[in-house]
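Taking it in order: structure first as C-alpha cells, then the write-up.
A single protein chain has been omitted; all remaining protein chains appear in their positions.
This part shows chain A:
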Amino acid sequence: MSDNFSSDPMLEMFIFETNQFTEQLEQIILDSEKSCGFDTASINEIFRIMHTIKGSAAMMLYNNISGLAHSMEDLFYVLREEKPRNVNYSGISDIVLEGVDFIKNEIAKLENGKPSTGDALALVEVIEAFVTKIKSCNDIAETPVNTAAEEQQKFYISPQALPITTANNTYEAVITFDEGCEMENIRAFSVVHSLKEKNVVLEFEPPDIIDNENSAGIIRQEGFRIVFRTNMTIEEARTLLINETLFLRELEINVVETPAEPVKKRKEIVLEDDLPEDLAVAGSVESEDAQPGSKQSFISVNILKLDRLLDLVGELVISEAMVLRNPEITVLQIESFQKAARQLEKITSELQDTVMSIRMVPLSTTFHKMNRIVRDMSKKLGKNVQLAIIGEETEVDKNIIEHISDPLMHLIRNAVDHGLETTEERLAAGKPETGTVTLEANNEGGDVWIIVRDDGRGLNRKTIIEKARESSLLKKNENELSEREVYSLILMPGFSTKERVTEFSGRGVGMDVVVRNIEKVGGQILIDSSPGTGSVISIKIPLTLAIINGMAVKVGKSSYVIPTTMIRESFRAREEDVIRDPDNNEMILIRGDCYPIIRLHKYYKKKEAVTNMQEGIIVMVENEFRGACLFADELLGEQQVVVKSLPRYIKKVKGIAGCTLLGDGSISLILDVANIINQGEER
C-alpha cells in the first residue's frame, strides 16, 4: 500500500512544503498589492519564505529554484533593510508572481516524477536589474530617518557590517525539533547552512548529519547542538535561530565562556505550538484565518485513509441494519435488546456524521486562488476588476474541491474576459468604472451552490443563436427556445461567442469541459443573464460525493439505483400510449413532447423482468434538458446510498456510474443517466 505514495520521503516533504509556501506567498503578494505596498510584516514573511525555499531547494540540489529564490530573497532584503521609497510595487508583484509561477511549475514537474529542468536565469536577471534600480534610487533618496527605521526593524546584521574578526561572542545552542517532523538531520543542516552565511560555525553535534541517516534519530532524542561565533547579542542570535528553524520545539542557547565576555545566565525558551512556522505548514486548510498566536491543532492525513474510514463506517451502518432488522430477532420483542439497539443506532449515526465532517474542507483556499487570476487578467486586459468573495467558509467534500477548481477558474476567466465590458464601455453605460466579479458559495439543503456573478454586459440571446446556427448546434426552431435553453447553448462543445481568441479564453473548448467536470461530481450548471446588467452562472453540487439520494428500482432479480437529481417523474403508462417506429423503437408522448423509452431489462439483458407496459413503471429522467423514459419493473423506494466505484479490474461499463450496498448487504448498480440518454440519442 505504501508504495503507492511517493518513494522518496525527502522529495515528498520538499514538494509539500514548497507548495504550501508558494500558496502562502501568492496570498501575501495579492493582499499587499490590494493595500498598495508591502508592510514590514509581509516583507519579513516573504523574505522568510524565500529563504526557506532557497535552503531546501539547495539541499535537494534544485539549483534553478534555489537561485531564483536567492535573488528574490535579495530583492526583499533590499526592501527591508533600505526602506526604499518610490518603489514600483506592482512591478515587484509582477516579478515575484512570475517567480512563484516558475517555482510552482518546477514543483509540478517534480510531482509528476519528471526532472526539474526549467531555467530561471532570465528571471534572475530581471530581478537583479530591479534590485540595482531600487538601490540606485535609494542612494539618492537616503535620509537619516530611514536608517533609524532600519535599526528597529532588522533581525539580521547586514553582511557588510560584519567582518568575521569582530565576531567575538561564542554561543552554544541546543535545538529540539517537533516530534514527528521527520528528517531532523536535514533540518539541522539547514540551520547550520543559514548560520554559516553570516557567522562562523565552530562545531555541531552529531557531526555527520548529512551522510549518516541515523543522525536524525540522535537529534530526535538528544537535540541538535551547535556552537557558533558571532557578534550578535544572545537575544539576536535567539531571534535568528527561531526565525530560521522550521518545526522548532525547544531552543536552548547559552554563552560559551570567552574571556572577553561576562558569563551570561543560561536561558531557555520553550516554544508553544503557536509558532508561525507551524502555522505555515499546517496552512493547507486554514492558512487564511490562521493568525500567529492562535492555537492550532491540525494534522494532515492521507486522503486514502479517510476513504477507507468512510468505507468502514458505511459497512458498519449496513451490518448494523443486518443485525437489528434480522427477521428472527424482530419477532422476539426483547425490551433490553431494543434499548441496546437504539443506543447502537445513535452512536453509529453520530459516527457517520463525524466521518463525513472530517472530509469537509472550506472552499476558501480554492476561492482565494481566483484572486490571482482576476489580478493577472485585469492587468493584461486593461480592465479594472475586483473580485468579491462571499461565503468562502462553506465546506464541501475534499474530492469535490479537486474537481471544481478548474471549472471555477474557467468561469472566472470567462466572466472577466467576455462578461465585463471595457472601461470606456462601462463609463458610457453609466456603470462604475471597476467591474465586479462575485464568487459566492452557500449551503442549501444537501447541496452547495457556487455562484459566479458579473456586472458586465450579460449574454446576448441573438448573438448566441446566430453563433449556434453557424456552428450547426441549433436543432430546434429558435423561437421555441426558452431563455434558459438559449443560454445553455454556450455550454455545448464547439461554441464560442468571442470573435477574438485571447490568451485567457475564447477557444470554444472551455465551457463543455466545465460542464463535464461539474457533472463528474454530480453537479449541474444553470445560467441566468439579463442584458446590460450581467450574468449569473450557478453551479449546484452535492455536499458530498460519497452519499447521494437515489431511487432504487427493480428489474428482474436485480435492483438499480437512479440518482434522484435526475428523476423528473414516474408513472405507469398504458400500452396504447406507446408509439413504435418502423425500427421498433418505442416512444411516448408526454405533455406534447416525445421521449424515447429505454427498457432497462433489454438494456441490461435481464431475464425474468416485467415486459408488459402496464405492469411495470416508467421513470422519466432528464439531463441537460434531454429526457428519456426508463422502463423498470417496480420502484423500491428512495434512500441515501453510499457510492462506491466499480472494481478497477472491470474498468468502465457503459451506463453504470458505480455501485452501492443496500441495507441487506446486496450490491446495487447506480445508473449513469447522462450516458444512457446520450446512447439513446445515438441510436
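For the reader, a short list of remarks on this structure follows.
Keep this in mind: a residue touches a chain if its C-beta (ideal position, glycine included) is under 8 Å from a C-beta of that chain, and two chains touch if they have at least 3 such contacts; residues count from 1.
The criterion applied here is as follows: contacts and distances are computed from a predicted model.
Think of the chain that is not pictured: of "YCII-related domain-containing protein", "CheW protein", "Glycosyltransferase family 2 protein" or "Flagellar basal-body rod protein FlgC", UniProt labels it "CheW protein".
Among A:63, A:357, A:443 or A:666, only A:666 touches the chain left out of the display. The residue touching the chain not shown here, chosen from A:19, A:44, A:170 or A:675, is A:675. On the side of chain A, touch with the chain left out of the figure occurs at residues 1-2, 4, 311-312, 314-315, 318, 558, 603-605, 644-656, 659, 661, 665-669, 675.
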